[in-house]
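All protein chains but one are shown at their positions in the complex.
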Amino acid sequence: MSTTTDTSGRTGAGRATIAARTLRTDRWWLPPLATFVAFVAWVAYATVRAFMQEYYFVSEYGYLTPFYSPCVSVGCVEGSSHFGTFLPDVWWLPYAAVSLPFLLLFRLTCYYYRKAYYRAFWLSPPACAVAEPHARYTGETRFPLILQNAHRYFFYLAAIVTLVNTYDAVLAFAKPGGGFGLGLGNIILVANVVLLWGYTASCHSCRSAVGGRLNHFSRHPVRYKMWTFVSKLNTRHSQYAWATLASLAITDFYVMAVSAGWISDLRIVG
Amino acid sequence: MTEQIEQHSYDVVVIGAGGAGLRAAIEARLQGKRTAIISKSLFGKAHTVMAEGGCAASMGNANPNDNWQVHFRDTMRGGKFLNNWRMAELHAREAPDRVWELETYGALFDRTAEGKISQRNFGGHTYPRLAHVGDRTGLELIRTLQQKVVSLQQEDFAETGDYESRIRVFAECTITELFTTSEGPGERGAISGCFGYFRDDGRFVRFDAPSIVLATGGVGKSYSVTSNSWEYTGDGHALALRAGATLINMEFLQFHPTGMVWPPSVKGILVTESVRGDGGVLRNSDGERFMFSYVPDVFRDQYATSEEEGDRWYTDPDNNRRPPELLPRDEVARAINSEVKAGRGSPHGGVFLDVSTRLKAEEILKRLPSMHHQFKELADVDITAEPMEVGPTCHYVMGGVEVDPDSAMSSVPGLFAAGEVAGGMHGSNRLGGNSLSDLLVFGRRAGLHAAQHADRGRPAVTESDVQDAVERALLPFSTATDGGENPFMVQQELQKTMHELVGIIRKEDEMEMALKKLEDIATRTRTVSVEGHRTFNPGWHLALDLRNMLLVSLCVGKAALERQESRGGHTRDDYPVMDSDWRHQLLVCSALGEDDIELTRKDQIAMRADLFDLFEMDELKKYYTGEELGGHRTELAE
């Protein structure tokens, strides 16, 4: 990345003649590189898992991985689907095909992820005060990037999916055989859901919807309170974005490991 | 010389884009005049941005007992009754309207619970009176006025297709000369235009105009420890002198009690008075709140005598007296000076100012964000947890161009002055917050009367004057070949002289020595030389500013030597008390050739009876001589 050379647009027009692409002396290339590696790894893992159609449910304790929630394919194993089964079971259709695309779009259009991948993947810019390698730039002014403006719809949908995940996590406390159960899996499922809510509620679209749109907070005291709360969460939105990537992967991996019998769930109650 | 000179013609030319200049220009434009604004720095960067605490106006939002009469009385007291009372009256009366007007330009002051403009306490003000925005009030003021100028330009654009058809900003342009018509018999030379150069490429420019408003700010750069920026070289003061106008009150300089003292490179940078207004206390190295021992007799009744009472005042001001940390600035500055001299100073030669023990960290962050930022970034001090070290710094010049109070016009027809460059309004000492309101009130008045004056015809510029101006401006380059001195060195010498010999505490022999040194510096100033060319050449810029600094320093030195008493911003070691016989004496400076000045005495006009009656006899007795008290209501009633 740091070896890309380019001279377009940065001199001329009376600007100071400085040939170097940047004079930064710190390791500015490290954050975008780290982001790049982490995203690629995560996407690879998630893709494999979404199409695996296996090891997504621990029937003994009712653990369902969020990657398969809601499980609506006729192929879903017994007990894993809480909302009916209506999708055909074909290899190219993930069992949670009604939620995954929207979750993907939610994150793809998320203001934070946009920042992260515009920097790490598109190098636009790779880091502040480091020239980008593109000759022309139009940002989000035209198709397709203008569609980023649709973020709030994916927010509305993602909020519903997060409700579904919450339902899954709560349901997992009731063992399929009946009675209350608590294991490490439950704790992981709940922690994941809490983080998901943190991420979803700290969304910029949410901040705008709950109160940011208003010009007279003083006339809407309740919405002002909500806005203040969301604003506080919002300052940590990027942390939630990373934390949920981790928690989703961990949750899924744990469910897979237990379901495949590589490890057994650590039980606390029942 | 075949120098190309850019030429412009305007109805009103305003020199200075600080609060006073912008308000003047807005007014002139609103009066329908074609107006130019000229500024040494970029548009929006003038010194006014640095004002922190607030803008005094008796709106009565925080305490309904406040009104213009109270504000007037406070101002006169602060100035030790040497103020031009008519200016103080106009200021107190008009300040609220000027502040409210800013809201219609888009200003966003901090608010009270009822949604009105919030007002804060400041030294010398009886009631909470300063409209403010955190501690960046000056920034709000200048940005608001700047944006109003832009909005007027947009109106003009809509009408004429040219943003600059009626009001135009000439940024980074320094005026070096004013042009007047030659003096006829029994007739004063009148303003015809001015001359200067653009800092970026050094090209010369002349403005032909019948009205010029000086709004160039102060003179603090003549001192080595100052809260002022490089712009404060006293250009307006010197331009006025050379054009034939007079300066008054030049011996009165305000040393702000709290400037940063460490690290050395930021020595002098201001620590806003709001730190004390919001609860900050001063302690010496023994941990003692020493201000209690420095309350002068004239203020004895208005200030707390115990720490407990002072503390109570912050929450219950109606039943307690204010802590002595909030005495007028001159008192506090002298007290700090004495403590340090007595060996009770802080490690870097100041005293401790502590707000961390009095306010919660989050409250400090909310009320004093830029102070927190400033100390954190520049001194590595966290003011929410540690005390600051502070000491006096040269801050404000009360003296300035002598003007007619109502019209702001100097003795030269067509030459107006407003803001810090004008003299009289603040007497011997300015109250905090009274400058920003001064800028608005007299900026507007100067703009209005400059506009009216412009209707009285346009005197022509004498061409030979223009040639002389060019030659004077180029002098530092021609002396280069003769091996003249580096202007930076001469400047340092001047600053050191003023700081050490005509500083906060003054002595006759020291001042005489200073005047001798200034004579020497005058010769050196004439022959400084600069290398390089005219494109953005700071050496050249300084060489030209130097002669203004010199002239102004001479005024300060001579007037300070003459005034044999201590009053407000003038403290004599050899005449330590205030002397009523000096109260009505104004010291007037006028130019004597290129680099000398002449000092004359003049009587202050007696205060109008209705204003005089606003004060109690007991108070007046402390300032006035017996015979001057004749007209007071109590005397007449007997």
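To keep things simple, chains are lettered A and B as they appear, and every chain counts its residues starting from 1.
We take it that contacts are C-beta pairs under 8 Å (C-beta built on N, C-alpha and C of every residue); 3 or more make two chains touch, one makes a residue touch a chain.
Everything that follows uses one rule, which is that contacts and distances are computed from a predicted model.
Q: What protein name does the UniProt record of the undisplayed chain give, "Amino acid ABC transporter membrane protein (PAAT family)", "Succinate dehydrogenase / fumarate reductase iron-sulfur subunit", "GMC family oxidoreductase" or "Cytochrome c3"?
A: Hidden chain identified via UniProt as "Succinate dehydrogenase / fumarate reductase iron-sulfur subunit".
Q: Out of B:92, B:139, B:281 or B:335, point to the residue that touches the absent chain in the complete complex.
A: B:139
Q: Check each of A:47, A:149 or A:264 against the chain that is not shown and name the one that touches it.
A: Among A:47, A:149 or A:264, only A:149 touches the chain that is not shown.
Q: In the complete assembly, which of A:102, A:217 or A:253 touches the absent chain?
A: Here the residue in touch with the unshown chain is A:217.
Q: Can you say which of B:229, B:246, B:284 or B:571 touches the chain missing from this structure?
A: Missing-chain contact among the listed residues: B:229.
Q: For chain A, which positions touch the chain that isn't shown here?
A: Considering the whole complex, chain A reaches the absent chain at 8-10, 12-18, 22-26, 111, 114-115, 118-119, 124-125, 128-129, 131-132, 134, 136-142, 145-146, 149-152, 156, 204-205, 207-209, 212-220, 224, 234-235.
Q: Considering the whole complex rather than only what is displayed, give the residues of chain B touching the chain that is not shown.
A: On the chain B side, contact with the omitted chain comes from 41-45, 47, 49-50, 59, 96-97, 100-101, 103-106, 108, 110-111, 114-116, 118, 133-134, 136, 139-140, 143, 147-148, 150-151, 153-154, 157, 163, 200-201, 229-231, 262-266, 269-270, 370, 373-374, 377-379, 486, 488-489, 492, 530-533, 535-540.
One rule holds for everything that comes next: only the chains that are shown with their structure count from here on.
Q: Between chain A and chain B, what is the separation of their C-alpha centroids in Å?
A: The computed centroid separation for chain A versus chain B comes out at 57 Å.
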